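With one protein chain held back, the other chains of the complex are shown just where they sit.
This part shows chain A:
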């Protein structure tokens, strides 16, 4: 069923007409999450990257609230005295009443203030607080669920903090509290239960139940409306967590989620339609040189090629210049992340490339951490052999160079046949013999602990992609996060992504999806799905996503087989592109990065905050929801020049020459200018705290 458009996804430009005149002079913003200065999962990235923009908007009145973890504080936080006297009183008061509250600056971009609550220190209050929770909300928390008990302590501490702060204010304050995820949600419920003067926002980045149901191979999206929620949660032993999550959703003034698809999920699984969708952004790094990202791509690609030379030693029967690098990366959730679909599509692509006698070779990387015991010998040997060949070549080159030099010194042109003597040839022959190999290049770079049951390896065995020389599709499974200190592939994740040609993320369950977003800002095309938040967002804002290098699979309304065919055809089309076409496509992709910058996406958060303030303090704030019908949907148009996207200009012959491309009119500057007009100027904040900005250590 098609969704009615919600406010947030209607238009970026439409938002501009909203409430920029909000007076935040006496308002204070607390943003509360378990992952503030505490990296557990993806919410850390959201909060950490968003902080700079929020700091610019709220200045000294912005406080992040998280749990105190000693190791994190030592590495990420500079403890200081609270400059705000009200807050200082609040913290002193709490510290003298038997808790430990720390205050400091989080050493990330924007250097926001953080308030860290020592959850363990107040564990003695757990029973009292749990009975209070029981009396007020009829929710109990099993003693064995440590995380949920931490959530209780954290919730009561945050409610205490907010209540104390309100009490310490001389004038009635306008407090805004933004809670992320169920772990922080109890604080929100308590704020409402105690009738604190706090406007509350609850943001869920995924639903608890959704994650569980999807992981359990349920036909999730087709049955969304049919689940008996209480039963599903209870059967999975997460009923108390689910209750905390739903209670927070129920009590929040404003409820938001990160994407349209999660909004649908929330509507069914949390029984409340999000008031606004707040997509996640990134802090886009701008290079001073134009197209610097293209240079970085070339550099990183060269390093990947080096790795491939070693990995495929003895089987280097393909042209590395006509090799396309694909990758999938993320948590090892085989079907949620779509690794199953990707493997199947690779098998079909292999067939297609073979029957079409394509010159293109595809190498697909799987970067998904699994349980291993270190690298396997064969892969390490590959790199050693490559190194040895390199050394041999260097030695011969030295000797060759010396002879050449000597012959020039005596004024003779060198005799080519004498430049290399027998010894050189012997050395080279020996080196070549060393590259002989009996086995095929390994699929997996590590020794897996659960080799026989591993889902990726099992699928590879089934579809038979063993890196043999006939295969046009080669597979490399790297079951560990990338690191620049690795002896195998010494690159960090960002460098690696820059060196690849296409990221493939055919996820079934992906509330937002930072991986394709990161690809986009680095100018690397990607494949995502209309079940991922990123895919929904891009589909909404770009008229022809695939010409911008954003391929979006339909996994929502198509069967698995159809989706797989669609993925195969995307991949096949991508392989058909010439180098020049790929370069143009990367330029276009990179231009979309403005769309993913917090400077644009932050405004959804701004709207959510205004909405909450207006709901909680109607006498001080007014919020006029935009008339939905008048908001003209803004969409990124087709690229201005003739689209070279294979979707529209698929050549009948796969062997078209590069010369043909030259005919295509492509004016980079013209196109970029048009795109720039389509994206409004960066968000200028109604910043009332500008006078304070001098105090902010932004220079750091």
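Remarks
The working rule: a contact is a pair of C-beta atoms (placed from the backbone, for glycine too) under 8 Å apart; a residue touches a chain by one contact, two chains touch by 3 or more; residues count from 1.
Here is the rule we go by: contacts and distances are computed from a predicted model.
Protein name for the hidden chain, per its UniProt entry and selected from "Sulfotransferase", "Ribonuclease P protein subunit p30", "CMP/dCMP-type deaminase domain-containing protein" or "glycogenin glucosyltransferase": "glycogenin glucosyltransferase". Note on the undisplayed chain: of the listed residues A:243, A:326 or A:584, the one touching it is A:243. The omitted chain makes contact with just one of the residues A:114, A:189 or A:208: A:189. Considering the whole complex, the residue from A:107, A:137, A:296 or A:380 that touches the absent chain is A:137.
Listed here are the chain A residues that touch the chain not shown: 93, 96-98, 125, 127-128, 130-131, 134, 136-144, 159-160, 162-164, 166-167, 189-190, 192-196, 229-231, 233-234, 237, 239-240, 242-243, 246-247, 250-251.
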